[in-house]
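Shown here: the complex without one of its protein chains, the others still in place.
Right after this comes chain A.
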Amino acid sequence: MKSSRWTEWTWGKAVPWVLPVALLVAWQTAVETGWLSSRVLPAPTAVMAAAWHLGSSGELWQHLSISFGRAVAGFAIGGSIGFLLGLVNGVFRPAERLLDTSIQMIRNIPHLAMIPLVILWFGIGEEAKVFLVALGVLFPIYVNTWHGIRNVDAGLLEMGRVYGLGPWALFWRIWLPGALPAILVGVRYALGIMWLTLIVAETIAADRGIGYLAMNAREFMQTDVVVFSILLYALFGKLADSIARFLESRLLRWNVNYQHRP
């Protein structure tokens, strides 16, 4: 009885992993039997070996911290500009009338189309990457902040005024928490754009970072390093998403839509 329940439990936990593990095994066998050339796709063990090599030589951490730094700097700059613009335009109608049309026009330019111009402006230095990330992150944060602020319950704001809240208290107690669910949607979306932008920017023009690692390895036919770089990006993407989810479950505990989420 007890053991059968235990096996049931482990089976339940294991099910989602059956397919990935089977795929890895198949992949490994395909490479080892020579059916799949390691030029096309190196064996999982080879990728792990490349990871180990890069890690122990210290090279990996250098590239990682560079990419991470670009991501954080770009997100911080673009995110704060988008947040502030969204806030100002959400709260003050005249500001919205002045700025919104211009912002919407710029928003319609795909930010990656700016790459040639950005390289002309900044070369292939750090500024170029940070600028592109910031530009990509700005708009989803802007639009969602604006939307969140605009949808704050007017009845609550009125109540706040009657209960003696000043402008600051109104902002901290009502505007901001009311807009937070929408803002976090923007953050989550922006995190995705942040990695995508970084991948493209680093792949096209960089002398350090994960993208550079991959492009450099390509020149020397190190397929294992290329695959490992791709996995790194995937890992970072997953990490960013987990952080966004964590923020949501912490900050939106009061909201039934965010309760009991895995």
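What we mean here is this: a residue touches a chain if its C-beta (ideal position, glycine included) is under 8 Å from a C-beta of that chain, and two chains touch if they have at least 3 such contacts; residues count from 1.
Rule of thumb we're sticking to: contacts and distances are computed from a predicted model.
The UniProt record for the undisplayed chain lists the protein name "Aliphatic sulfonates import ATP-binding protein SsuB", from the options "NADH-quinone oxidoreductase subunit E", "Competence protein ComFC", "Sarcosine oxidase subunit beta" or "Aliphatic sulfonates import ATP-binding protein SsuB".
For the chain left out of this panel, the touching residue among A:L84, A:M159 or A:L239 is A:M159.
Per the touch definition above, the residue from A:G69, A:P177 or A:G192 contacting the chain not shown is A:P177. Although one chain is hidden here, its contacts on chain A can still be listed: residues 153, 155-156, 158-165, 169, 173-174, 177-178, 180, 253-256.
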